[in-house]
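Up next, chain A:
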Amino acid sequence: MSVVLNAGEINRALRRISHEILEKNHGSADVLLLGIPTRGAFLSKRIAGDINEIEKTSIPVGTLDITMYRDDLRMRPPRTLLPTEIPSGGIDGKHVVLVDDVFYSGRTIRAALDALNEIGRPKSVQLAVLIDRGHRELPIRADFVGKNIPTSKDESVKVHLAEIDGSDAVTIEGRDGK
Partner candidate 1 sequence: MNTWKIENAKNSLGELQQIFISEGLVVQALPTGSQPTVINAEGLHILPGFVDLHTHLREPGREDAETVLTGSQAAVAGGFTAISAMPNTLPVADTAGVVEQVFRLGKSHGLCDVYPIGAVTIDQKGTHLAELSAMNQSEARVRIFSDDGHCVSDPLVMRRALEYVKTFDGLIAQHAQDPRLTENSQMNEGEISARLGLKGWPAVAEEAIIARDVLLAEHVDSRLHICHLTTAGGVEIVRRAKERGIKVTAEVTPHHLLLTDEKAESYDPVFKVNPPLRTNSDVIALREGLADGTIDIIATDHAPHPNEAKDCEWSAAAFGMVGLETAFSIAYLTMVQSGLMTLADLVNRMSSSPARIGRYAGHGEIRVNSPANVVLVDLAATWHVEREHLHSKSKNTPFHGMELPGVIKKTFHNGALVYENLDSRGGVKK
Partner candidate 2 sequence: MKHLLSINDLSKAEAINVLDTAAELSRLSEGTVKKFPTLRGRTVVNLFFEDSTRTRISFEAAAKRLSADVINFSAKGSSLSKGESLKDTALTLQAMGADAVVIRHGASGAPHQLARQQWMTGSVINAGDGTHEHPTQALLDAFTLRRHLGQDAGDLQGLRVAIVGDVLHSRVARSNVLLLQKLGAKVVLIAPPTLLPVGVASWGAEVSYSLDAEIESVDAIMMLRVQRERMDDLYFPTEREYSRNFGLNLERINSMKSDAIVMHPGPMNRGLEISADSADSTRSVIVEQVANGVSIRMAVLYLLLSGTARSESNSTIEVGV
């Protein structure tokens, strides 16, 4: 197991993503963050905190569980549903930024787009991820990336966050656990 990002690097990456979101959307007006549980939800709260601090505002943040929209239902044991919390103003007309920890096949984001479709019609949907490890299986790209980490399919990338894992770190380990 090797650490590819430490706590400080994670913080700096998130802060940079926050700036990029503001830059791309010309400020924070109509920006809404939706984190994909579990770790995407914590990341979205941190990004929102950064943006609020920079802009002296309070942007809406929510969560979007994509379990019921997955396309690999037959292949996995049932997952417990995680909460979906849509901010009270809804998503219509908003710039929705989906936030996830690791960007891989793209299937999670495909499911998230389907889930959004049920909820409303945003002005735009953007994607922010802490890690992009490649191996896309769908034509989906991220708008904001904390760090690109080339991996092999045998490896697994894990994001540890203080909120649930005790401390911040991004690690990578091979199939043999090294």
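Candidate entries met the following condition: all candidates are chains of the complex that A comes from, given by their letters.
Throughout what follows, a residue touches a chain if its C-beta (ideal position, glycine included) is under 8 Å from a C-beta of that chain, and two chains touch if they have at least 3 such contacts; residues count from 1.
The shown structure was predicted, so the numbers you read here are calculated from the model rather than taken from an experiment.
Going through 1 or 2, you find that the chain touching chain A in this complex is 2. Across the interface of their complex, candidate 2 is touched by residues 65, 68-70, 72-84, 86, 102, 104-105, 107, 114, 118-120, 156-157 of chain A.
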